[in-house]
Every structure is written in structure tokens, then in C-alpha cells.
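The chains shown are only part of the set, and none of them has been moved.
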Amino acid sequence: GGGGNEAANNDLAGSIQIDGSSTVYPITEAVAEEFRTEAPDVKVTVGVSGTGGGMKKFSRGEIDIVDASRSMNADEDKVAKSNNISYIELPVAYDGLTVVVHPDNNWVNDITVAELKKIWEPAAQGTIKKWNQIRPEWPDQEIHLYGAGVESGTYDYFTEAIVGKSHSSRGDYTASEDDNVLVQGVSTDPYALGFFGYAYYDENKSKLKAVPVDDQNDSNGAGAIMPSLETVKDGSYAPLSRPLFIYVNSKAVSRPEVVEFVNFYIDNAAELSQEVGYIPMPAEKYKEQKQKFQQFATGANASAGKQ
Amino acid sequence: MKLEAKSLNAFYGDFHALKDINIAMEEKNVTAFIGPSGCGKSTFLRTFNRMNDYIDGFRTEGEILLDNRDIYDKNIRVDELRKEVGMVFQKPNPFPKTIFENVVYGLKIQGIKKKSVLEEVAEKSLRQAAIWDEVKDKLNKSALALSGGQQQRLCIARALAISPSVLLMDEPASALDPISTAKIEELIYELKNEYTIVIVTHNMQQAGRVSDNTAFFYMGELVEYNKTKTMFTSPKDDRTQNYITGRFG
Amino acid sequence: MTSSERNRLKDKAFQVFGVFCTFIGLIVLAIFLIDIIQKGIARIDWDFLTNLPSRRASRAGILTAWAGTLWLLVLTAIISFPLGVGAGIYLEEYSRKNKLSNFLEINIANLAGVPSIIYGLLGLEIFVRQMRLGSSLLAGALTLSLLILPIIIVTTREAIKAVPGSVRDGSFALGASKWQTIWNQVLPASFGGILTGIILALSRAVGEAAPLIVIGALAYVPFTPASPLDEFTVLPIQIFNWTSRPQEEFVTNAAAAIIVLLFITFLLNGIAVYLRNKQQKKVKW
Amino acid sequence: MRVSEKIIEGLLWLSAVITILVTIGIIWVLLSESVAFFSEVSIVDFLTEKEWTPLFADKKFGIMPLVAGTLLTTFIAIAVALPIGLTIAVYLNVYAHATLKQVVKPMLEVLATIPTVVYGFFALTVVTPFLQTIIPSLAGFNALSAGIVMGIMIIPMISSLSEDAISAVPRSLREAAYGMGSTRLQTAFGVLVPAASSGIVVSVILAISRAVGETMIVAIAAGQQPRLTLNPLVPIETITTYIVQVSLGDVPHGSLEYRTIFAAGITLFIFTFALNNISFWIKKKYQEKYD
């Protein structure tokens, strides 16, 4: 069974295979790194094949844990079920998708979700081409769009939140799986508008200008809200703050090193996620997750014992 | 007869390189092949140890007899044949190995490994090739460091080491300086006591000096074959006459 | 100006242009190396070479990456060497001019030009999926072996071709069989050239990222592989991964890792050039 | 001994024939997935549609934008590499001292061995900002900068292979030209380059083929925006970029989206296959000219 028995850790051995989201990767890498001092003989490997790629492997039982920057979708769930795999979803941190423009851009000081939708929805392709089509007082200049690669969890989340339908947007923008490439693009293009993870904005503040987003719903903060540690954490930066998850395979929790690792993950996620540029959840949330996982682990092991 | 060709024709693909050649060479005699460039001397010489086998499209008709056995017969093993019929080439072609390795190569590939045997044969062949004194102190040096003339004598020693009875030489001195050439000619003269030798040469005087019989080829045909003395003093054919007096070639 | 003066002038002008173009190439190379070295050289120390990956740029090291790269190099060499050299020998020494040999030749020329990413797709389908090797060192090495096979075959053939026919003749004339001749004469004489080709091919393999990304090589591997079936990461992937991190310090790490990768590449190339020159000096036919 | 000879020959034959299996493998992998792709998407649409948006809600499967992007970057690369590479080849062969050639040639060849990931970032972070100071309208991602850097990368392919070809021109021709009073320039372009033209053409085709198949440089620096244009100043997407983009992302195996990379892959394969064949035949045809 699980439990943070420090003395037992040195006896732990085995290997844990993790794969999935590139967004979550830095957190998991940090946890794995710290876990090395806890249990030096456990070999943890982390791959980056994107949320979907990771889910694919996870639902076939090829890996123990999957990093995900969105929830598992129905198709993936079906495959997992058909392979007799049950799992638990554990949120580990938040990310704030940040809308950015070039620092010389002096006209955009805030933007509404409706405007973002107008820019990004599929119908915009070929029609919304200039800044002044969004707000008449904005310049009569071409707008250049930069955004996450179409096959990333980030893209899924952004389209869901802005356009209202996952995986649905215009296609004529510069897409990249590599957020630094996007940073480079926006920071060298005065007529650019882009979005990517908060960490990338945070690290490149001098080269970029973040745009406060107004979701026109005053219940979670009035007016346009600037992404920051606080606004993401307290939920007022909506709708572009999103939870990041790990999923754990029920079969894997029969192995003490996996249980130990996941417990360790939850215990340290707050500190480590902030260190690598993400936003930790409130402390009580982590407590909740830990209990949830404890139950799941004992439950899974009990049912495995019965068979 | 040691070596004989009967109605031999040879072809490179469609090209008819040797036309109905008949010739017989006695044991322990030196026969010289002369003729202008491209007349087929080398091609003919190489049929005696089947060195042309590896050329795509080359084929022969007729017979080549060594000790009265057809060497193009199916039952003949080429490697055995070549132990019987040694060959020395126009340009010295030592292997990029030591002098010793060069001489014993033929034995080694026959599977002979005993050091004492190899050393004995090496010394004997190098002495026969009149190069022992020059190389005996550097048998483990690279053969490529020798001069051209020494290399050529080494190649002769290498051929002798597998004790053939016939020695084919394709312009063996044409790449050498006069002094080396003289040494090689002397050597041929001595080897004649033990081996049947066929030599291709461009140098009429050389043919005159070393050979007992001479064969003159012209455009794939054997024009004239006779005692060397007779041939050089009273050739029967006009073409021979023209060639040996330097009208062409 | 007479026409011959004009011609001489043009001649000189082109010479200047030639020097200019040559220097463009060399200067770009220099800018390149200086840029990378400035960014990364300070970061290279013993710890960087021996540390495991880490979230903190200052603590992160490339031990597993270069260990993976070396593993991959050795395995790739072991797999591609016999295949490539064998094929080269066959084509140069045995195959007769016929339809098959012609087809083989054009096929190899074609394979040499197939983009590396397509080899990645091949490796993914055949080695990772069908042969169930997963994203292991072995799957990676097999993929890279196929990628460099044409290069090895072509250079082997060139090296064998450079052995003069007179050496073969000499060996045949002493009664050696075909294989004896190849084994005792042709291969030793062409070995330098063959080795050069293999090393150059490996130096190409060492920089490949795309096909390994396609077959799913990992990013975080905190242990050095112990067997060919272990998972692995390599320097180009580590570099790619670091360049996509938000923190500026990782760019420094990436530059440092690039220096190490270039060092390996240059080392391999240097050995190849050295062998080539030595061979040229030693054997003057 | 006869038997072992046969066995050895057999083994060698086998290793030669493996190369055919590799080709079959490639074609099989590409075909099996793309056949499924073309059962859903008409090949006419594939070839004639002007938009490529298979990953979006509104799917269009016209390969033309990717092909245009590929051709554009390749053209720029060759426009850089051909004049420079050929000039270097002529300079090193005809003008330069033998020792200079011996030093410079391998140094230039280093350009071709630098990992392409490195080139990609060089294009994005050094070349593009530099070009933007000259062409302010240049986008952050563009075919121009990626093409130029790719051109630099393939310079040694052209310079080295062409130099080899020029070296292979028989000395006698060179001497004939000098003997008539030609200057070095006249000898080079009047006699040597025409005589070596087949080798030079082969080097250029191989360089084109390399540029067509190059992945990381364009993936990083040219953008990822399929667009049917020949404007080098805006972001485009090449076939290879598309493949690596999808491989890096997380397209579920077996979906139509996943199959698009094989359809793109087979297009790429056909391109390089055609180029390699052409170069091979040119080489074959002219190889024996001087023997």
C-alpha cells in the first residue's frame, strides 16, 4: 500500500514510464528529478509526445502515467475501457494562456473574448485580415496571427474556451509546437497577435506585451484581467486559465514505487510547478487530490487482490 | 609441346580480338610476342592462365593446351592452373605489404603456414630472382619502398615461389630504367634453364636478345612465328619486315 | 584596351570573386561557431557533462544525452558496417553488369536521397510497431543504419574502385580465389577509405533529430542506457527540447550541448580526414 | 573451398539486396497509409485544391501550398548555393594553390555536417533579424531566411562535388586550352565547366534533392502556414515541416489526420525519387565519355 514512509523509500526499485503533454513536461521532469533523491533506484522516464500521443499510449497500457494539458476525451476513454484500464485524473497546476502583441503595439490595451472569437473562429479565415476590422479605431494594417500547433492540448483548450468548440479555428495563422518560435515571431512582428503558455510570456516580458482579457462576466472579476500568478490562481483570469493534469493507470498503482511517486508529485507540485513557470493550485486542492488518490490506490489494489 | 594454341579465337563482346591462332611452344624455351599496340599480344598471353576470365563479355573458341590438357576444360581448376602458370606484369605490382609477405603470398593462400617452410621458399625464390642480396636485410619493410626494378624482380620472385613451370611476362621491363632492364633480361636468360617463358615486348632488340622464338602479331592475327634469328634476318611476311625495320608501331 | 588585356582583367576579377565566395563560406562558418561558442562555452564543465537532466538550467547536464548518442553510434556502426561494406563489395567485385545490378545501383542512389524524415516513418512502422521494439536504442540504431547505409555502400565502392586492378591481377595470377583476393588484398588496401566513409556516415547520423523524433525518442531519461532495448535520448533531441523551454538559461544549455555535439561531429570528421590523408600518403600506386 | 566461396558470395548478395527491401519497406509504409488516405480524399482534390487545412475543422486537402512552399525554399537555397558553390569549385580547382584547396575543401564540408537544428535557430535568431533591418516588411518566419541558410548548408555539396567533377576532366583538355593561350577563366568556363557539366548537374540535382528533403531548418525558421504563394517574405510551410509538425504533435494513429503525413510523405518521396533518378541517369550516361 501507499503512504509516505520515508524509511522504506531506499528499498524502492523499478521503473515508471511517463509520456504526454509538452506543457506538463517541465513539472513532471522537476518532480522526477526531486524524486531521485527520495528513491534513487526508481527509474523514471518522461517522453514528450503531446497530450494526444500520450493518451494513445496510456489507453493501450503502454505507460503508467500520462501528462495532459486537457481532460481525456470520450474516444480515448473508450479505448482505455476496452483495454480494461481504469484511471484517475489528478490536476497538478494551472497554466494561463496569454494573449500577446508586439511591445510597440500601442493600440491594443485590452481585448474581449468576443473579439478573440471574431479573430480566431473558422469563419474569420480569409475575411478578418486587418486590425481595424476588429475595432474600427485600430489601424488599417494586416493582422498576423501566431498560435499553438493544431495538434496540441494548448490549441484544444484555447479553441474550446474562445471559439466554443474544441479543435475549431481559422487555419491561416503561423502554428508551432514550439512556443519559443512563437515568442520569436510575435516579438519581431509589430502587427502580430499570438497566444501561448504563461511561462513563455513571463520569461520574455521585455520582448512582449500581454493583453488583458475581458470575459464580460463580472462574477469573476470586472473588466479586462491581466494574467498573473494571482489572477490565474484565484480564477479571475477566465476563461484562459486552465488546469494541467496527470492520469494514473489503475494497474500501475499495485507497484509501490508508482504510488510513492504520485504521492510525492502531489506533495511537491505546488512548489515545483511555480519554479518551472506555472501556477500552483490552492493548498486545499492538493490535499483533496491526495485523498482522492489514496482511495483510488487502495480501491484498485483491493479489487486486484480479489481477482 | 609445353604450350599450344589450336584454332584459338577470342572475343571481347563483339570485338574479335584474336583470329584463328595456331602456335606451339617447347619446354624451357623463351618465346617473344611482338607486334604493334593493340594487336592482341596481351590478350593472347592472358589466355594461358585464364586471366581474362574476369572480363565481362570475354570468351574464347578453340583450345589452349598445357602439357596436352585443354585448360579451358570444365574440370580444370583455375587456381591450380595458375600455380602451374605464373605471371609477371608490365608495371611492377607488389602488394602493399612487406617484402616477405609478398613472396609467400601464393603459399599462404594455399594454406601453408609453417614459418620454416615459408622462409625457406622465400629465400630460394628471392635468390632465383637475383634480388636476395638487395633485400635480405629488410624483408619486413614495405615492398612499395623498393625501386621499380627491384619491385619487378620481387614480382618475379613472387611468381617463382609457387614453383610454376611456365612463366608469362607482359612487357616486364617497359617501365624500367636501362640498368634494371638489363638485370631482368639477364634473369630471364637464367630462368630459361628451368621454366618455359613467354614474353611480350615492344622492344625488338630485347626480343632479339632474350628469345629463342618470336611470334609477330598484327591486328589479332599471328602473322609469323619462327626462330628469332631467322625472323629478324629474313622475315617471310612484308608486314613483319615493315614492323621490325620500324616502318610503323 | 586590347582583347587580351580585357581577358586578363576578367581573369583577375574572377579570381577576386572566387576568393570572396570561398571566404563567405568560411566566414559564415566562423560566425556560426563563434556565436555558439560565445553563448555556450562558459557553461561546459565537468558537471555539465556528468549531470542528469534537471528542471534547473544551472544543474542540468547532458550525461544521458551523450551516453545515448554514443550508444546509438556504436550500435549503428555495428549494424550498418557489415551490411554496407558487404553490399559495396558485392556490387563492386561480384555483380555482373545486368539488370539486377543496374537496378541495385539506381536503387541505392535513390535511397541516398530519401529525406531522413521518411526513414523516421519507416522506422516507426517497421521497428517500433511491427517488430515491437518500442522507442528503444535498437529501434533508433536500426533506423539510422538504414539511413546511412547508402552512404556507406557508395563510399565502400569508391574505396574498392581505387585499388588498382594490377593488385587483383597479381593475386589471381598466384592462384588466389576471388574471396581470397578480396580478403587479403582488396579490403586491406581499401580499408582506410572504407573507414573514412563509415565515419562520415556516422557523423551524419549523429546530428539527426527528425527521424528519432518521429520514432519517439524520449526527452527525460535520468539513467544511462544499459542495454540496446533501453529507452534513450540523444543530444539533438536534448538540444531541441532545451531550445523550446521558456527560460533563457536553457538556451545557454542548448548552446553548450551544441558545442559538445559539434565537437563529436568534428572529431569524427577529423578522424576521417586524417585517415584519408594518411591513406593517400601511404599508398601511392 | 568452392562451397565457402559460394556462401560468402551469397551473404554479400544478401546485404546488397537488403537495400531493395528498404525501398520496398518505404514504399509499403507510405503506400499502405496513403491508400487509406486516398480512399477518403479524392486524388484530384489533393492535386488541385488550393488550401491545405487537414487539421482544422474545415478540412481542405490541397497539397499545392505545401509543394509551393517546398519549391520556394528550395529555389532560394539553390539561387544562393549554385553561384557561390560553382565559383568556389572553379576557384579551388583552377586558381587556388593545391595546399589551399586541401585545407579549404574539408573546412567547407563542415558546413554540411552541422546539425540542422542548429541551422534552424541560426536562421530564426540571426539571419531573419538581420534581414529585417534591410527589408522591414519581412515577416518573422519567412521562406527567404530559411532558404538562404539552407543554401549555405548545401554550398559544400555543390562546391565539393563540382570540384571533383572538374578535377576529373582529363588533364589533356586543360592543357589543350592553356596551350592555345587561354586565360584561366577562359579555360575554366570555356572548357572545364562544359566538359564537367554532367558532374556539375548531378551535384546540383543532389543539392536540390537535399533541399527538398531538409526538415529542421524550414520547420523552425520558415513558419508553419501552408500558403499558395511565391512571396519569399511571408511565412509558408513545406512538406517536411508539415510531417514533423504532425509527428511532434499528437495526432492519433489511424486517423485521417495521421494519414495526411503519409500522403505528404509520398509526395515528397516522389519528388526526391524523380530528382535522384534524373541525376543517376545523367551520371551513367556521361560517365564513360572520356574512357
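Letters A, B, C and D mark the chains as written, and numbering starts fresh at 1 in each.
In this text, a contact is a pair of C-beta atoms (placed from the backbone, for glycine too) under 8 Å apart; a residue touches a chain by one contact, two chains touch by 3 or more.
Since the structure is predicted, the reported quantities are computational estimates derived from the model, not experimental observations.
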Query raised in the report: Given that a single representative of each chain type is displayed, how many copies of each does the whole complex contain?
Result: A x1, B x2, C x1, D x1
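Everything that follows uses one rule, which is that only the chains that are shown with their structure count from here on.
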Query raised in the report: Leaving out chain C, what pieces does the complex fall into?
Result: A, D | B
Report summary line: Between A-D and C-D, more C-beta pairs in contact link C-D
Requested in this report: Please identify which chain has its centre, taken as the mean of its CA atoms, farthest from the centre of chain A.
Outcome: B
Report task. Return the chain label for which the distance between chain Cα mean and whole-protein Cα mean is smallest. Result -> C
Query - Centre distance in Å when chain A and chain D are each reduced to the mean of their C-alpha atoms - result: 38
Report task. Report the inter-chain centroid distance for chain C and chain D in whole angstrom, where each centroid is the mean of the CA atoms. Result -> 17
Query raised in the report: How big is the gap, in whole Å, between where the Cα atoms of chain A centre and where those of chain B centre?
Result: 83
Query raised in the report: Which chain C residues touch at least two other chains?
Result: 177, 243
Report task. Show which residues of chain C lie in contact with chain A when the two form their complex. Result -> 52-56, 135, 216, 218-223, 231, 241, 243-248
Query raised in the report: How about chain C: which of its residues touch chain D in the complex?
Result: 7-8, 10-11, 14-15, 17-19, 21-22, 24-26, 28-29, 31-32, 35-36, 82-84, 86-87, 89-91, 94-95, 103-122, 125-126, 146, 149-150, 153, 177-179, 203-204, 206-210, 213-214, 236, 239-240, 243, 258, 261-262, 265-266, 269, 273
Report summary line: Interface with chain D, chain A side, in the complex: residues 49-56, 75, 122, 125, 144, 149-153, 165, 167-178, 181, 184-189, 192
